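Below is one structure. I have some questions about it.
Omission of a single protein chain aside, the complex is shown with its protein chains in their original locations.
Order of writing sets the chain letters: A, B, C and D. Residues in each chain are counted from 1.
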Amino acid sequence: MKRAAVPLAVLAIIALLLAPLRLNGYAINLLYVTVLSIALAYGWNIISGYAGYFSFGQIAFFGVGAYATALIVVNLHWYWMAAALAGGVLALALAIPLGYVMLRLRGPFFAMGMFGMAQMVRVLVTAVPATGSGSGLFLPPGSGITEVYYWTLAICLGAIALTVWIDRSAFGLRLQALREDEQVAATLGVETTRAKITAFGLSALIPGLLGGGYALFLTYIEPDAVFSSRLDLQSIVMAILGGLGTVWGPLIGGLVMTQISEALWARFPQIYLMIFGGLLVVLLIALPRGIVPALAARFARRSGA
Amino acid sequence: MSLLTVTALEAAYGDFRALHGVSFAVEAGEIVSVIGANGAGKTTALKSVMGIVRPGAGEIVFDGERIDGRAPREIVERGLALVPEGRNLFREMTVEENLLVGAHVRRVRGRAAARLGEVYARFPMLQPLRRRAAGTLSGGQQQVVAIGRALMSEPRVLLMDEPSLGLAPKTTLEIFGVVREINRAGVAVVLVEQNVVQALELAARAYVLTEGRTVMEGTAAAIRGNADVKRRFMGEV
Amino acid sequence: MILLQLAINGVLLGGVLALSALGFNIVFGVMRVVNLAHGDFVVLAAVFAAFGFAQFGVNPLLLLPLTIVAGFAAGALIHHVLLRRLPGEVASAEASSLTLTFGLSYFLTGAGLAAFGGRFVSVPYLTGAFRVGEVSVPQARLLAFVVAVVLSLGFALLLRSTALGRAIRATSQNLDGALACGVDVDRVRTLAFAIGTAVATAAGTLMSFLYNLNAQQGVLFTVNAFAVVVIGGLGNYTGAVIGALILGLTESFASYFMGATLAEAAPYLLFILVLLFAPGGLRGRRAA
Amino acid sequence: MPQMRKRRRVVLQAWHMSAPLLVVEDVSLAFGGVQALNGVSLEVREGEIFALIGPNGAGKTTLFNVISGVLRPDGGDVRFAGRSILGWAPHRIARAGVARTYQIVRPFGRLSVVDNVAVGALVHARTIGQARNDARDVVGFVGLGAYADRPASSLTLTQRKRLEVARALALRPKLLLLDEVMAGLTPTEMDGMAEFVQHLSERGIAAIAGIEHVMRLVMRISHRIVVLDAGRRIAEGDPAAIQTDPAVIEAYLGAPLAGAG
Partner (left out) sequence: MQRSRFIRTVSAAAVTPALATAVPAQAQGAPITIGASLSLTGIFADGGKYSLEGYQLWIKQQNAKGGVLGRQIALKFYDDQSEPATGVRLYERLINEDKVDIIMGPYGTAITAPAANVAERYKMPMICPETADVVMFQRGFKYIFQGLGPVQTYLYGVLQIAKDHGFKKLALIGPDTAFSHALVNAVPEVARGFGQGIVFTEFYPARASDFASVIEKVKAASPDVVLAMAFPNDAIGVLRQLKQSNYAPKMFYEAVGASDPRFVESAGKDVNGVFSVTAWDPDARTPENESFKTSYRAEFKREPDYHSASNYSSLEVLAAALKRAGSLDREKLRDAIATTHVKTLIGNWRVDPRTGIQLGYTSYILQWQNGKQVIVYPGNVAHGKPLVPFPAWSSR
């Protein structure tokens, strides 16, 4: 089982790398959006799944990355990937002081505090005159979906690798310990503030890097498009559906969600939202801890018997 | 026919099986003690009787009627009450409000004011504390509130889970005195205790629980005299 | 004079915010559930009232009993069928109740769109203002303010001095203790959720006099409600009114003196500052 | 028994020679009007077994919280190995060699027993593998070897108590704070725990055992005792002195010790 996983993963990665050569624009597009949401879900899973700090505001870093990239590309004419990288670094740099303040909150207070923080970041970013506020910002067209796709795929794979590492590392153990009981973790020698801020920073870096690609993909950005609470919530739901704080949860949850969502809007455009919401509720009742833990428990039971 | 009979009770929390076969009975008006190490399943057994934990198997009969699987509300309605481990008071509510919640079930709700008077009469020390938030009381006072709260529903059987927990020896003795008085008023008591010596002094009969199972039963004197019990629970060799 | 007018505007806006947040506070206070579908109940009631008015000319105040009953029934049903089934483990309960109400929010939005379409609607009722000298006091806002105060005090009174109120508080303070007293906690929670929903739908009916809404505006009310409740103190029903007034005044003055777009950040800033420095809310007890 | 007396004498002789490991000096702390600690002072030396006794609410847990850095006192000083640790973050105090257990056991429920312990072991281990190996040793040492890979949430209360101790030991502390370590144990288990603490002491690990009212044991194992009541130190001395101290008898013991334990 475990042995088969490695070659399978290699095959999957090769297939994803070759995909743009074989697939049409729509399929690449769908693949891009899927990879993007999965990568966002992985980013969120670090702070919320492993460290247990449920954030409703990671999209702020996505927006910051997108706007930074757009401004650099438009005004300084950098190659967009360099700009996107700068956007990611900026998101990380912003996350560290923010994390220092916000991570003093817990539970629903942190969750909603981050929501408020994201709104504030949106207002403040778009108050910068160069962003054109509500009238948005045009980027030069032309780099096309393929480049954006590869960029996003690289970040997504990086996020998965990072998660695999976290899951096995001392850092990850520290995060999980503080998720379970922060005070006890501290008295066992875990430098909780540092661990939390590191996790928060990584959870900001990933969307920060992804935002630039998204800006290039849209070629026109405005506040609602990149500070999209819907994109945020979607990635949260993916991670929860797949299994919070697990290595493969965001991937599985993301695949299931995008497939369901894509299948639904094509067939039932008028009542899509209703079905999607209803399905989510039903899934949650049926699999309260997410798909991956449910499968793992099932597998363990079978192999144990 | 005993007033309350528990037979071969089983219960689990998720994967953790807490009870594998607990049996005990209490006659009207007697004090029965259930002793056992921590983790032996005493608390789970009481919670199962109250319907707070849903038993997996076994039978609980109260006053000739099966009550296992019923909701806590119905069980309190029939005349059982629990003084929970750690007291479980409503910390931000006043003493009086705590007591009034004790009279929540329909059987006594209409007589709540009268019940309140009776409880104050039995525990005059609560009278001056009635407007205090329960969380601000001392441990002993809290224990008395918890007992008073359970008595509000006019139970026929009172289940008490570790009433001496966290109390100074002097206070423990006072609480046990309260238990004896309640019993003299005709209420049967199931006393779960770690304070084995005192519990056995108080009780007529006793049961010993080990790892979720009833392993011994008998008169309090017999249990007290048992070498194994002495060694394991009373620290005597 | 302008300052007085801004203050009145802020206070009345605060009343509106308080009213639209009350149901959320009830659910959060009693069950510790962040109900992300709260705003959708508000908005659905508002849209329903506006359609009732436009189609049949029914006075929305006459619809009020109907929306309250419908909200109560819907809340009871949702709690009984869905929320009750969530796992009890503390760590995952928070996440799963958020996800569940998030899904519910989508469902309600979708249902609202299917039933009423996406058009923005409002009820032209009590649109005027009382004049006191140079200062004007909008009627519908005044009504919302009064209803907010009455309902908040009413709920606080219910909690304080009725058997049901005591059972609700007991359940939220110590679940095992409440169970031991024979409180039917399922029923109490169902009732609390139903009351919260009914209050939300009642508020929504009044919101239809104030705002132009369609079925998708729910999230605005949910966010406002959270801000109000955090600033006023969780489960503190009079505190929430004060929190709402502070928010309303902030919004009124900030958008006058800072420019409306930048002022959008002011309530969030206030909300985060309160979270950080007065975690029990401005009037709440400090959490132990 | 005689052996134990002898060892105690040896330790007591050493007491005046060794430098104090922990010094708590005039520590006070109030919450919301309640004076939880009122000018408490004490000293613990290397390898010493120090009992902190007092009824529930006397301030034992609060003092542990102050020493381990979870709470900051309003006044006073705490010195460990010669340095003031006042204001240090809990993790830093832990790394310096002060480990603690919690009165209400708090395992990391979703982590395995080994991983629970490995968290503490990480302070010394180079890699997570090494931390897990160290953790396995400690888990075996406290007798939880058979449960090493189970989730901590599946342990019984007694096992959880052991896990608490194992986690603390994995830090390789010089000082161990045991908060109500006897609560909830049967007399047999208490004896086991007492032996265990003595064993630590022989290895040079000092312990402060916060104990509510298990007098028999306290008298047997401790080198010195401080009695707290309502946040105030009311007595200090060796077991013999405490047993005869009139203030202790009056304020704390009150009634004869008939059934204690």
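By our rule, contacts are C-beta pairs under 8 Å (C-beta built on N, C-alpha and C of every residue); 3 or more make two chains touch, one makes a residue touch a chain.
Predicted model, so just to flag it, every value in this text is computed and none were measured.
Seen in the complete assembly, the chain not on display touches A, C. From the options A:147, A:167 or A:224, the residue with contact to the unseen chain in the full assembly is A:224. In the full complex, subunit C contacts the hidden chain through residues 2, 5-6, 9, 13, 50, 53-54, 109-110, 113, 117-125, 127-129, 131, 136, 138, 141, 210-212, 214, 216, 220, 251-253, 255-256, 259-261, 263-264.
Of the residues in subunit A, those that touch the hidden partner chain are 24-30, 33, 123, 126, 132-136, 138, 141, 144, 214, 217-220, 222-225, 228, 230, 265-266, 269-270, 272-273.
Simple rule for what comes next: only the chains that are shown with their structure count from here on.
Think of each touching pair as a link: the shortest run of links from subunit A to subunit B has 2 of them. Looking at contacts between chains, the pair that accounts for the most C-beta pairs is A-C.
Centroid distances from subunit D, each centroid being the mean of CA atoms, peak for C. We define each chain's centre as the mean of its Cα atoms; on that basis subunit C and subunit D are separated by 49 Å.
Averaged C-alpha coordinates give centres for subunit A and subunit D that are 44 Å from one another. In subunit C, the residues touching two or more other chains are 91. Residue numbers of subunit D whose C-beta contacts span two or more other chains: 110.
Of all the residues in subunit C, the ones that touch subunit B in their complex are 163, 166-167, 169-170, 173-174, 176-184, 186. Subunit D meets subunit B in the complex at residues 55-57, 153-154, 156-159, 184-191, 212-213, 216, 252-255, 257-261. Subunit B makes touch with subunit C in their complex at residues 50-52, 71-73, 75-77, 81-84, 87-93, 97-98, 100-102, 104-105, 109, 112, 149-150, 152-153.
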